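The structure under discussion appears below in the form of structure tokens.
The complex is shown incomplete by one protein chain, all other protein chains being positioned as in the whole.
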Amino acid sequence: MSHRISDLSSFNAAHAAGLRKLMPGVPRIAIGMGTCGMGNGAEAVYHAFADHIHNLGLGFHLTRTGCFGFCAEEPLVNVLLPGQPLVVLRRIQASDVPALLDHLAAGRIPAELALCKIEEWDHITATIKYAAGQPEIPHWYDVPFFTGQKKIVLRNCGIISPIEIEEYIAVGGYQALYKVLIDSSPEAVIEQLKAAKLRGRGGAGYQTGLKWEMLRKAQAERKFLISNADEGDPGAYMNRNEIEGDPHSMLEGMIIAGYVTGSTEGILYVRAEYPLAVHRLQHAMDQARDYGLLGKNILGRGFNFDISLVEGAGAFVCGEETALIRSLEGRAGRPTPRPPYPAEKGLWGYPTNINNVETWYNVAPIVVKGAAWFTETGSPKSPGTKVFSLVGKVQNTGLVEMPLGTPLKTFVYDIGGGATHGKAVKAVQTGGPSGGTIPQEMFDTPVDYETLAQLGSIMGSGGMVVMDEDNCMVDVARYFVEFTHSESCGKCTPCRAGLDQALRILNRFTHGVATDGDLDTLDELSRMIRDMSLCGLGQSAPNPVLTSMRHFRREFEDHVRAHRCRAGVCEDLALSPCENSCPLHMNIPRFLQLLKEDRLEEAFLSVVLDNPLPASTGRVCQHPCDNRCRRSAIDDAVNMREVHRFIADSIYGTPRYEPLIEQVLARKLPPTGCKIAIVGAGPAGLSCAYYCALLGHDVTVYENNAEAGGMLRYALPNYRLPIEVIEHELELIRRLGVSFIFNTTVGRDISLNELDAAHDAVFLSIGTWKESWVYLAGTELRGVLHALPFLEAVNKDETTQLGRKVAVIGGGNAAIDSARTALRLGADVTIVYRRERKDMPAIREETEAAEAEGARIVFLAAPHRIVDDGSGGIQAIECVKTTLGEFDRSGRRRPVPTDEILRIACDTVILAVGETVDLDFVKASGLRLKEGGTMLEVDRHTLLTSRPNFYAGGDLITGASNVSNAMGWGKKAARTIDQALMDEFRWPRIWPEFKHSMTVPAHPSTARRHHNRELDPAKRAATFAETTFPLAPVEAMEETCRCLRCDIRADH
Amino acid sequence: MPNRISIRIDGELVQAERGQTIFEAAQSNNKFIPGLCQFKGLSTVGACRLCVVEVQGVNRLLPSCTTPAQDGMAVITKSARLNDYRRQSLELLFAEKNHVCAVCVSNNHCELQAYAQRLGVTNVRYAYRYPKLHVDMSHPRFVIDHNRCVLCTRCVRVCNEVEGAYVWGVAGRGIGSRIACEMDRAWGNSASCTNCGKCVQVCPTGALAEKGFAAEEMVKRQDLVERLATIRGTMNPGGPR
Amino acid sequence: MKNQPKARLATAWLDGCSGCHMSLLDVDELLLTLADRVTIVFGPLVDAQHFPENVDVAIVEGAVSSQDDLRLAQTIRENSKFVIALGDCAVTSNVPSMRNSIAPTRLLERIYISGATAQPGVPTQNVPALLRAAIPLHEAIKVDLHVPGCPPSAAAIAHVLTELLEGRKPDVASAAKFG
Partner (left out) sequence: MTFAPSLPAHLSREDQEFLDQLISEQQDRPGMLLTVLERIQERQPEKYLPAPMLDYLARRTGIPESRIYNVVTFYALFNLKPQGRHTVCICRGTACHTRGSMRLLESVRLQLGLREDEDEGSADKLTATTPDGAVTVRTVACFGQCALAPVAEVDHHVLGHVNERALQREVEQLIR
């Protein structure tokens, strides 16, 4: 029974047959079987369904479908029960099938497995109405990933079966072709396309209507139409999904174009790496010929047009049109100069028109719905939508079809759900190897051909790779140049030899041997390659380099001057990932190995020379090293902080301490005669003093408090950092000859000029003691305290106005410390934080400890008003419940107030919402400020301020941070001050030669991470005694055996 | 349509024929534009990019060897940017292979060497790659030295378009591209080479050369005097006359 | 300006054939003007053991091919205001670079062991270790002027020296070329 369609009745017959398959009246199950679905096990799910349906004799209609776009939730299964909406189930494994079939047989759909439901679906060329129902399952457009998406190109993908032409016809397929062939003239279609201003979706964005018009005018006995499905862009797979999900839309678009432009043949140039797409296209073409829609005498109108399929053979450059044509001619894919353009002289010299796969998918909708409808979507200059492949370090990966002009932040945050593992997004790379990286500050940029070009990137095929703080932009630029360098056809010098040299220079950066000159050479060379190359590949290959150097110049400079890769990707620039992320850059593998070899004294010497306060930081540091420890790929990170605490605690107060101090003093370089003043005896000041003393300088520390330690002594509660530990560690600094002058406030008791006159260099390391102003009614009432003064008073055993019921406002370390201190003073504590738990800056273990000790935490509540109890005291605090709105600069969602008020009864309110530096002393000092006058401006590499011989570090230049970061700045300052004064790099002389094994541990211990034991919450909540115990010796030893020694390099 | 058109080169109005490329128009008005892969009588490929010029109204640099001259065009062949880009292009070529001019068969007869001097290249800022490349001496009369090849493909084009033997082709891709004889066969046992030597004549550098002309290969005819003497019967028995 | 202090000139001979030094001496009568304007403080033309300090102009011939070359080049840079790379070996690593595509270990083995006719063995006493590759001077240190040529003609060298003595920047390209 021939299916040939030649008139309206045969067309409608096919349409009806398709509808019966689409809505068969019996339960219909369609498995999402694009290649990505298969990669997630969809094949096994399909067979499981097939077998069970067969065994149970259920009359279900089982079929395949394409990818609905949400790859992160695959395998997806569409279930349509009669009289119910179409429901998409997510993450279905073969093992779920039996239970699922029981539910379906009973007409129930398990809501917990559902991703979304579709009650009505606009196929653009038709609308399919399913029944309403399933109230507890969200509509597809309510799922964040799909909100805002407008599916024109992907209208059928994931809904219809790609191997059933009748289902395509049922949703309005080939209606446009019928319309064009039967009643409208070719010129009208071209005018419609020009009016719709449809631009090529391959990346160049040339107007499709104009292209077709040029081809129509060309006179020749053979004219070719080519669909460019080479899609060589790494990180882009939208063409694959479009073909695998809905092959007929492309065919229909090409046949229409064939009729309109008078072409004789169509060619599909598909990548060899897409076997499933090739298979589905061949199947679709056979069906189309069988139904009289392709080949001879289409629709009985005497129009002949056939399409052949050629598989590419692995050459990215063949995405460029002239290279593609050369490869069809059986030559190597080397582009040729234009003019002549393919429209005049293309394949074998005949006029040829090449369009990207996605461009064809817009043809039928424009023919059916008209140009006016098309220009409603997208931006004025580029109407319609573009499909993007959102991948990389983003939670919701998948295909996203958005109107052109949608801002980048919608993709990354609203649809993508922000970065993974709670990290901050750093940049997005658009346009693949010809595109560029766009920094997070520019995420308001609308995604469109011109706007991205202004930033030096391109939209290209639509690849969108999200990158977070663990991605090094220099390495990303190197990666893309490595790609284009290996895909260059080799014909023209700038691209062939230029990219080779560019890659060589970039490799010098990532191996830490680059010089300042390399930066300029790379910049000049990239511009030359961009301006001089013959084809698009060479002209756009430098984009990743030029945009990274434009938006992330600092990272390039860090790789050269500071010899640092903050992301920890460039391994040669760091001893090991943990050392790289440690603010003090401690040689962690060394002290672990020394302890492992039972050489405790040398381990202590290594630790104390790398970090002057090992016991203090061993207790309070936020341990960034854990995030980078490679051991976490196996089980969990090595507990490095607790080991160096164990080492310090094992030596302090024992007879072995004194001889070790002698060894440290022995490391002191001969006196240099230079006098250095340090303002502020906080962590930054102490660490700078320590190292300057070791370098032989004469160091004097000026401190406005009565004793040294700053935050360590006055802000950190005793249960976290006992006073004896601080005293013990300060003694070492005194023994190095550092003299302290207390109760002296710079700017009042002594002026900057006096300091300048009496010293060769001055290091400013004042902490953040001034509370930042809070817009809250009622802060003048009795019982309103600020966190730091409260903690300081408790540390100084002074009386505080603390009441019985306390509300602490804030989510940082200061808030948690205040809460746990208040608990120990017998108060009932509630912490109020305006965001969610995962957004809290406080250290996770501290927050959990506070809760264990009885503190309650109210999330998503912003303080609104402190209620007066009538006599000037506090009765309660009113907070506004918040919901999470857009993502702000820090990559966290901005809390948006609702109208719901939460009232917390309390008699004391502790404000811990942030502190700043008191910069009054800076007024007439010639020191330049930044960030709106809240911080001192310094040169990033030397820490020099705008005034000669004045350096600064710690919270003074970064804003409120933490102990180990501040100490890191102090250590760096000592190094740069010494180099400036002595005009020589003497830094390495501080460290002795440590002989420890450098062989990779053949069998690292399989033990899991050891955690230090804590006092049980009830008991510890009553005393200020230290709550945590150091690791037991055997535990510490076991931890050292877990280290994988990433610092050992095979010298290849 | 008149076949004479006028274009402006570096500000000066000159005449050219319709259908000529900018390069040809400049050459016929002896305006200097460098070009390595361009060769009179062969098709143009636009590979070396040395002949790139600025054309008013076009924001991209255009290869003058493939861009047809159009009436009223204003072309700039010399500018700081162009000279710098051309120098960079030449330096890339020098760094890419082993161009040891001092001991090259084409020393002082090499277009690359001449352009280097003319465009003021006194040293190469890029790191030399020192690739390990083959020298094929298997042909009785000619030698191909890949160390000196700048991949201008003149040899490929003259062999295909003029001789029609299709011996030479560009094999590999990217930085690994190299001129290859048929199925990567030694030139000596090529199946289709007609030994015409056209490729040697068009090669701009010392990559393709004729044997016997390198100084080192000089063979002096020591037997000459003896043979003449015997013919003339004036052979001197040795010792003072 | 008779009593102007004589400029301190140093020349050095790294991995080269001394052809450039010969060409330097070929400047004939210019040597006389040089004699009273310049004192040669180091190089093969004088017997000074150590490279002196604050040298005004250092002329270096030859590629940087061994550890000694590298150390000497670095010393020259540290103590000279103006460094000239003279000749193709210093400018492009020229003939010395023809060994670069062969690993030094295989090179030494081929020449001193399998290729040796007597006492096969790689010499080690007071013979500097080879660098992985012979490199041009500007890849080891910052070079202020390049004078290509193998050797650069005496005229080219004369032009360069006279321009420098007058304090002008010489137009090298017009006088010298590779090869």
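General observations
First chain written, first letter: the chains are A, B and C, and each begins at residue 1.
Here, a residue touches a chain if its C-beta (ideal position, glycine included) is under 8 Å from a C-beta of that chain, and two chains touch if they have at least 3 such contacts.
These numbers come from a predicted model, not from an experiment.
Taking the full assembly into account, the omitted chain touches A, B. The omitted chain makes contact with just one of the residues B:34, B:63, B:174 or B:206: B:174. The chain that is not drawn here is touched, among residues A:63, A:471, A:718 or A:925, by A:471. Among A:35, A:377, A:979 or A:1005, the one in contact with the hidden chain is A:35.
From the set A:236, A:660 or A:819, the residue in touch with the chain omitted from the display is A:236, counting the whole complex.
Only one residue in the set A:174, A:269 or A:921 touches the chain that does not appear here, and it is A:269. Screening A:18, A:85, A:258 or A:392 for touch with the missing chain picks out A:392. Even with one chain removed from view, subunit B keeps its contact list with that chain: residues 156, 160, 166-176, 180-184, 191-192.
For subunit A, the residues touching the absent chain in the complete assembly are 35-36, 38-40, 71-72, 74, 224, 231-237, 240, 265, 267, 269, 271-274, 308, 310-316, 327-334, 347, 389, 391-393, 397-398, 429, 432-433, 463, 465, 467, 471, 476, 479-480, 483, 485-487, 489, 633-634, 1052.
Just so it is clear, only the chains that are shown with their structure count from here on.
We define each chain's centre as the mean of its Cα atoms; on that basis subunit A and subunit B are separated by 50 Å.
Subunit B and subunit C have CA centres that are 31 Å apart. Not a single residue in subunit C touches at least two other chains.
Contact with two or more other chains is made by residues 125, 127 of subunit B. Taken in their complex, subunit A has these residues touching subunit B: 315, 332, 334, 336-337, 339, 485-494, 496-501, 504, 521, 524-525, 528, 531-534. Every residue of subunit B that touches subunit C in the complex is listed here, in rising order: 94, 98-104, 107-108, 110, 113-114, 116-117, 120-125, 127-128, 130-133.
Of all the residues in subunit C, the ones that touch subunit B in their complex are 85, 88, 91-95, 97-98, 100-102, 133, 135-136, 138-139, 143, 146-148, 150, 172-173, 176-179.
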